[in-house]
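With one protein chain withheld, the remaining protein chains of the complex are depicted in position.
Our next item is chain A:
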Amino acid sequence: MTRLTRRSVLKATAAGVLAGILPAAVRAQGADGGSMNIIAFPEPPTLFIGLDQNGSTQTVAGKIYESLLTFDFDFNPQPGLATSWEMSEDGLVYTFNLVQNATWHDGTPFTAHDVVFTCRDFLMEVHPRARVIFGNCETIEALDDHTVRFTLKQPFGPFLMGFEMSTAPMIPAHLYEGTDYRTNPNNDTPVGTGPFKLAEWSRGQFIRLERNPDYHGEGQPHLEELVFPILPDAGARAVALEQGQVQQSQFFDIELFDVPRLAELPHLDLISRGYEFYAPVARIEFNNRVAPFDDVRFRKAVNYALDRQLFADAIFFGLGVPATGPISKRTRFYSDDVTTYDYNLEQAEALLDEMGLTPDGDGVRTTVSFLRLPWGETWARFAEMVQQQLGQIGIRVEIEPSDPASWTQRYANWDFQMTSNYPYQFGDPALGVARFFISSNIRQGVAYSNCTGYSNPQVDALFEKSAHGVTDEERQAAYTEVQQILTDEVPMAWLVEVDFPTLLDTRYEDVIVSAIGTNETYRKAKLAAE
């Protein structure tokens, strides 16, 4: 018995030693050079961003792949692989001039043909969000090697937003054209144009990216390497940050109750900018098909019974503010001219009384179920808070636990009464908000469609009109009206506009520079000169 154990231990150690023989890195000192360790959680299934837009995939692959544009904190487009762009006055023709000296990581030049292939063929085949954008195109053509022209069938307000990295990452045509994208062997060895290249991926342990010496950005990137340790346990992630073994966490990597403590450490900064493109509103979705949620009075009662400030303070630890409607004020086209629901238990109970839902001997008016969102501790607490608050007005809430697969399955198939959710808004209501409310998007079996079953022809028309508006003024008018209708009919309860926390080592600068924050290329990120 002992002999066998010793042998297997030796074998294991030998295998480990072999894996450890790696090229030694040159470490430059000073402003240029240096490395950064960034938490990756969960482990990305793949780094081929074209086929997978998982959160952690974006964080890592966002350094390998690039898109034509990125956006500053106010959503002004900034150059990426495009150096300049213009829109015709009727909003139908967009022309992009591309970077001249960009190459793929295998040395092949990046040209307009790659853009045409990506937007016309690749994304339309595999990417659900990109289909919504490039489906508006009549033609996509290369005018020369470094100029691309998109001609639209009708104006589409958020068109430029579609050129963000996770929506339209540029895919190398010379490796993918004419192949079966999903089984292409290059999917395992990502080839992008970005400032960092994949150097090593030790599954279950870490992903290491190294500087791309041929990057098109002059003198960029500054950092020599990026390492992404895979840390499955929330406690270990907090310890790693606290001890300085990693220098950055993003989104909900750190459980929110740990954030205030870590933010006070002298070597860490708490940054909440850089999530404008996502700007989720934490909300409760009601299944509007089933009683009692089919009655607007019940939905309003629930809205009145939830103390939004308490949710922001106790569940999100101040990392967010009370929401007033479906659109976050961190994104575009928000309006505060809407029906609001201040915490008011009397009003809530009056509405329930009016419905004839009276308390029984135990003070219970009705019992409903709440499908708990499976993405971490925050949502478990969120569910318990809903349970506790609705209990005050006699609505008994039974919490149903779930894991990612079962939650998505039940949500997509309308098999729920209430659930929480915080989908990203993607910089424009036409991309991130309309999908949850328009009747044409009621599609059973598809998660993140209109799963509540809410339907209002007027809302449909307004969303349609605003999506195809050309100027921001006409779009704002339509969106303000939509927000007024939605907050009056409350197919959901919008609770908190979430500010994700980025915890970042104070020695780094120019790290969070755009609306996609930690998913940015990090071409500018560097160690501050000491």
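Following the convention adopted for this analysis, contacts are C-beta pairs under 8 Å (C-beta built on N, C-alpha and C of every residue); 3 or more make two chains touch, one makes a residue touch a chain; residues count from 1.
What we mean here is this: contacts and distances are computed from a predicted model.
Student: For the complex's missing chain, which UniProt name, "Sarcosine oxidase subunit delta", "Serine/threonine protein phosphatase", "Tryptophan synthase beta chain" or "ABC transporter permease protein"?
Tutor: The chain we cannot see is, by its UniProt record, "ABC transporter permease protein".
Student: Can you work out which residue in A:108, A:205 or A:272 touches the chain that's missing from view?
Tutor: Of all options in A:108, A:205 or A:272, contact with the hidden chain holds for A:205.
Student: So which of A:399, A:412 or A:442 would be touching the chain we can't see?
Tutor: Answer from the full complex: A:412 touches the omitted chain.
Student: On chain A, where is the contact patch with the chain that was removed from view?
Tutor: Within chain A, the residues touching the omitted chain are 1-2, 4-5, 8-9, 11-13, 15-17, 20-25, 35, 37, 42-43, 45-46, 48, 52-55, 126-129, 131, 182-183, 187-188, 202-206, 208, 225, 227, 229-233, 235-236, 239-240, 242-243, 245-246, 403-412, 423-424, 435, 443, 445-449.
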